[in-house]
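Below: one structure, written as structure tokens.
As you look at this complex, bear in mind that one protein chain is not there, while each of the others sits in place.
Moving on, here comes chain A:
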Amino acid sequence: MKQFKVLGGGCRNCEVTARAIEQAAEEAGVAIQLEKVTEMADILGYGVLSTPAVVLDGQVIHAGGVPAPDQVRAWVRG
């Protein structure tokens, strides 16, 4: 199962990103695990300074904004 993490201090854009991933997974019928990382030490631990960022299976795949819908679909399916 794919493990997603959304990194972000709890601002609106982070919420939007997390919801987009959940929704895309649901639509594709793919089971995923999603975790919101809000602790600054953990976020910076990934080397990320611009939030929201997305981590997939331990790899940072996106940083610095809400990802585009087709990007999210590609992550969930790919």
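Convention: contacts are C-beta pairs under 8 Å (C-beta built on N, C-alpha and C of every residue); 3 or more make two chains touch, one makes a residue touch a chain; residues count from 1.
Methods note: contacts and distances are computed from a predicted model.
Enquirer: Look at the options "(2Fe-2S)-binding protein", "Aldehyde dehydrogenase family protein", "ATP synthase subunit a 1" or "Permease" and return the one that UniProt uses as the protein name of the missing chain.
Expert: In UniProt, the chain excluded from the picture bears the name "Permease".
Enquirer: In the whole complex, what residues of chain A lie against the chain that is missing from view?
Expert: Touch with the absent chain occurs at residues 8-9, 11, 13-14, 40-41, 43-51, 59-68.
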